[in-house]
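A single protein chain has been omitted; all remaining protein chains appear in their positions.
So, chain A:
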Amino acid sequence: MIGPLDGGAGVVGPLDPAGAVDLAAARMQMALSLGWHIIVACLGVGMPALLLFTEWRAVRTGDPGHMRLARRWAQAVGVVFAVGAVSGTILSFEMGLLWPGLMGVYGQVVGLPFALEGIAFFLEAIFLGIYLYAWDRLSPRAHLLSGVPVLVAGVASAFFIVTANAWMNQPRGFDLANGRITNVSPWRAMFNPATPPQTIHMIIAAFMVSGYVTASVYAVGLLRGRRDRHHRLGFLVPFTLAAALTPVQIVVGDYAARFLSTYQPTKLAAMEGVYRTGPYAPLTLGGVFVDDRMRYGVEIPSALSMLVGYRPSAVVQGLDRTPPGDRPPVTPVHLAFDTMVGIGFLLLLLAAWLALSWWRRRDLPRSPWFLRLAAASGVLAVLAVEAGWVVTELGRQPWVVYGRLRTSQAVNPAPGLWAGFVLLVVVYTVLTVSTVYVLRHMTRRWRVAPQEAAAA
């Protein structure tokens, strides 16, 4: 599911052909399991906020409509969280199964945020158990309070995990002397320069995915003519949250890209397809990178220089400053970046459309195109997150720890990793089909017997 591999350009060292196949398989396996987990992880971080908000309104106003939404979302969260818990466990296995060369050396440097994430995950699982199972045994207030740790711990785990990824981009907190790690400072590793842009960007993304995905389910219902209060509410609450965050996310995204221009210029050059270092760098939309230049894209002269340095003469570092063996694959990184940004602006447009219509007549836009786009917004938001992870992961290649350790040096040298990947594809296909089936079946059941489901 991740784009082409880096074609051997970044592979150094004594990798035989079988080793190259296994490296590719290991990378695809990590990409598949991470790309899968990130969707349910986003829902696990963001859904509790929606859930608590509607439940809080229900408790405050006594409105059964809000309570019915909260009860239903809680059932969906139960399934999503279980699937997220196990798909997240697989990732911690894979850190060692696939990348022992990384963990054996740097595990101690980057382990602290994972341990902290363990605590957060504990609290999330414990209080979600209480929240879901003891709903009728607790007072409304106590029940609402039992959900708060779920939300806080969910956001905290997202923060901790993303600091670990930020460290892979900006490795800090250790010295390397004669191939051995010394002077380890796990706190400095955790709070590395990439931590603020990456964590803020990802946490907002998690809330956006939750909002747009949940809203899109109700948008489909509205499109099919189920225009009752339940569907309007189920659409408006999550959509408003996601829409309000969309402009914020675009500003944060700009900050994250600007951060790269100082700290990881090679990644930025790949994202924008810039080969030659210099002023008046154009912004290229779309296109492919062939023979060290962008082709078939739409060029906006000097726009990249303007974005990075606020003036057309600002110098943008291109790929020519990076040795060929240390360059990431340009076309997939560039196209993934364009996909993410394009979706971001499309969602911004959609958010503005709703804001305008609400401001003028306190209602959803009349055009069916609004609902059609809103029904697609969930898939689009997920696609944007995936594209963003392709940018950050593929854009760091050929390094797993930027500038320190190559991906090819981190991989498990055991033969036959490709077989594990094939098995994983089968397992995740079944998992995907079952998850979608169970969730769809759940919503269908709600439609048949709304009272019973609300009381369950």
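The criterion applied here is as follows: a contact is a pair of C-beta atoms (placed from the backbone, for glycine too) under 8 Å apart; a residue touches a chain by one contact, two chains touch by 3 or more; residues count from 1.
Following the convention adopted for this analysis, contacts and distances are computed from a predicted model.
S.K.: Please identify the absent chain by the protein name in its UniProt record; candidates are "Amino acid/amide ABC transporter membrane protein 2, HAAT family", "Cytochrome D ubiquinol oxidase subunit II", "Deoxyribose-phosphate aldolase" or "Electron transfer flavoprotein, alpha subunit".
M.R.: Answer from the UniProt record of the missing subunit chain: "Cytochrome D ubiquinol oxidase subunit II".
S.K.: Among A:Val21, A:Val59, A:Leu123 or A:Ala376, which one is in touch with the chain left out?
M.R.: Of the listed residues, the one touching the omitted chain is A:Leu123.
S.K.: Quick one: say which of A:Pro48, A:Gly65, A:Gly101 or A:Gly154 touches the chain that got left out.
M.R.: Of the listed residues, the one touching the omitted chain is A:Gly101.
S.K.: Could I get the residues of chain A that touch the absent chain, sorted low to high?
M.R.: Contacting residues on chain A, toward the hidden partner: 75, 78-79, 81-83, 85-90, 92-97, 100-101, 103-109, 111-112, 114-119, 121-123, 125-130, 132-134, 137, 149, 181-187, 412-417, 420, 423-424, 427, 431, 434-435, 438, 441-442, 445, 456.
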